[in-house]
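Shown below is the structure under consideration.
Apart from one protein chain that is not included, each protein chain of the complex appears where it belongs.
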Amino acid sequence: MSGPVSSLPAGGVARAPLRLRLATDRLAVRILLAVALSMLGAALLIALSGHGPLTAFAAMAVGAAGSAHQIGAALNRTTPYLLAGSGVALCFRAGIINIGAEGQIAVGGIGAVAVALATPAGMPPLLAILAALLGGALAGAAWAAVATAIHIGRHVHEVLATLLLNFVAVLLVQQALAGPLGQFGAGFLQSPLLPRAIWLPRLPLIEAHPGFLIALAVAAALSFVLWRTRFGFALRVAGASRPAAAYAGFSLARLTWGVMLLAGALAGLAGGIEVLGVQRRLIEGFSLGFGFKAVTVALLGALEPLAVVPAALFVGLLEAGALSMQRQIGVPSALVAVIEGLTMMFVLAATVRRA
Amino acid sequence: MTEFLAAAIRIATPLLLAALGGILSERAGVFAVGLEGMMLAGAFAATIGAWAGGSAAAGIGLALAGGAVIGLAVAVVAVRWRADNMVTGLAANILALGLTSYLLRVAAGGGGRPASIHLPLLGPWPIPVLADLPVVGKLLFAQPPLTYLALLGCVAFTLFLGRTQAGLALCATGENPEAAFAAGADPLRVRMLAVIACGAVAGLGGAVLSLQQVGTFTDGMTGGRGYLALASLIVGRWTPFGAAAACLVFGAAEAFELRLQTFGVPVSSYIVQMAPYLIALAVLAVLGRSARLPAAIGRPLEQ
Partner (left out) sequence: MPDATVASPLLEMRGIVRSFGAVRANDGIDLDVQAGRILGLLGENGSGKSTLMKVLFGMLPPDAGSIVFRGRPLAGHRPAAAMAAGIAMIHQHFMLIDAMTVVDNVMLGWPEAGRVLRRAAMAARVREASRRFGLDLDPDAPVASLPLGRRQRVEILKAILRDAQLLILDEPTSNLAPSEVAGLLAILRRLRAEGRGIVFITHKMPEVLEVCDEVVVLRAGRVAGRTPVAGASPQQLAEMMVGRSVAAAPAPAAQAPGAVRLSVQGLTAPGLSGVTFALCGGEILGVAGVDGNGQIELAETLAGLRRARGGRITLDGRDITHASAAARVAAGLAYMPADRAHTALVRSMSVAENLMLRDSARPPYARGALLSPAGRRGRARTLMGEYDIRAAGPDTPAGRLSGGNQQKIVVARELDRRPAVLVAHQATWGLDPGATRFVLDRMLALRDGGAAVLYISSELEEVLAIGDRIAVLADGGFAGVVARAAADLPQIGLWMAGRAA
């Protein structure tokens, strides 16, 4: 199988670990060019709707970062993309096309809320929060494990296994809300509001929850894993050539399990943070689109966990700014999805390694 | 029972058209993950076409074009530029979702509200005499036009793949593009055309939803049907009739769920809604390694 890693530079080239060399990296230039092209495409579409592209972009920028409150909202928006996206990046590095982040986030949300609602009232808040987040991560990993077992045990392509399970996971959320976790008489499928003690606290000044900081630390740790550990080396070898990985003595099954569980746990954690920090309850469809955008972000970050940080910020800021653009000047916020799709297409075209 | 089967056929029709398109793409060696986006673009274009052009024919024509545009995008990036098939398909799906939602609002004159378009549904075209046959008459010979088209498509695609030089070249490209090239075919052209045609046919699948079943376009109205079509063509072993059978099974599963709801059977509808996906997974898992993919699928062409 040739994963996207075979089409993206495997990056064993003289790259100082833990140090970004975006400025000198030709890959970075190509990715930035791809982003610029997709913004150009977006500008054309804005013009089509009868508005000025520059005005629209300005409104978007102000909406995303015009105030401390808005920056906080944008960072909150970025967090799940960064967590799930850097996990996906690691999978893609190994040539494993995990597009199950959506389902893993959804199930992570179920896990976190289940733990949170079961927490005894007297528990110290920090402990309760950690328990709920752990519940989310474990649930996400478990959901990834289902896909991995089908993939490894029965040789079903991982794209199909993870993709089909996404749909099941979203229905699982609905089932949980219709049953044990639901709030009766709400009219919507949602859980009761979580106890205040279990909400993620707000950071001073910017009103973001600390999830973004956790995600940053995770990205740094993953970059370390990728470049400075034997596991990371094995992932990179496997992504570049499966026969070479077997020859090097790495077990592909074990690598797949390792990286899938890791990515699943991170996506689950993303779901838990989203539920505890933003929604404060489980809502039907809260994970919608996160999983696919995690793929966008991973590719945009050239499958380098540290470079996924700006990539996730780009998407997070876009989305945070889009609603305000729609409110302010009436350009539909659906434009963001166009930009994301175009960016992904252009990045794919720009990062193919030509023989 | 007839009603149940009718519902199964109704649900299977858009899946089948998309799966037929996907067969072209995958037999030529390109994974058809972009079916969802192609269907969505087709559904949208059909709505706009029928609304602006004032006729279902205009809608169908534009649906072909709309799906083909997404097919073209996939073909350029995944075939011409040799990017990963699967991820390109996903990107195309995101792009189609964004583009259709955005344009639907632009069509309403900008702003956040989508255009509200209501179209008359394409009704059944009963075939004289045959439609009066008991049971089968109603099921097979009193269907709306695009359903006939899907059935004819099965026959036409089977003949095309098995009995024509072009079909032979297409399959050869998916099995061994170097050999196809040496035998005089042009694998790049074959794959590009196959993916674009895949888009057009899957676009018709989308048109079934908007013109024949719903009568309007809503954001993301395909709701994962493209992925189910993908699963069904794999389960159907890349043959038109195999895919048709798989689509019918998925259609029956969903029809069954609708029945349960009407009769108030105490089974959660969410669990039943999972059925098509779980069936697809189960069949893929049972097939396991024996699901012999076209040998060169997903492999980019040499220069």
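Side notes on the structure shown:
When the chains are written out, they are named A and B in that same order, and each has its own residue count from 1.
As a convention for this text, contacts are C-beta pairs under 8 Å (C-beta built on N, C-alpha and C of every residue); 3 or more make two chains touch, one makes a residue touch a chain.
All values reported here derive from a predicted model rather than from experimental measurement.
Considering the whole complex, the hidden chain is in touch with A, B. Of the options B:T2, B:S116 or B:T164, the residue whose C-beta touches the omitted chain is B:T164. The chain that is not drawn here is touched, among residues B:A180, B:V201 or B:V249, by B:A180.
When you scan B:I60, B:A75 or B:A172 for touch with the missing chain, the hit is B:A172.
Hidden from this view is one chain, which touches chain B at 163-166, 168-169, 171-172, 175-176, 178-186, 292, 295. In the full complex, the hidden chain is touched by chain A at residues 9-14, 17, 227-234, 236-237, 240-241, 243-244, 246-251, 353.
Going forward, only the chains that are shown with their structure count from here on.
The distance from the centre of chain A to the centre of chain B, each centre being the mean of the chain's C-alpha atoms, comes to 28 Å. Residues 1-4, 6-7, 45, 48-51, 97, 99, 150, 153-156, 159-161, 163-165, 167-168, 171-172, 174-175, 178-179, 292-293, 295-296, 299, 326-327, 330-342, 344-345, 348-349, 351-352, 354-355 of chain A touch chain B in their complex.
On chain B, the positions that touch chain A within their shared complex are 31, 33, 73, 76-78, 81-84, 86-88, 90-99, 101-102, 104-106, 110-112, 219, 224, 227, 230-231, 234, 268, 270-271, 273-274, 277-278, 280-281, 284-286, 288-289, 298-300, 302-303.
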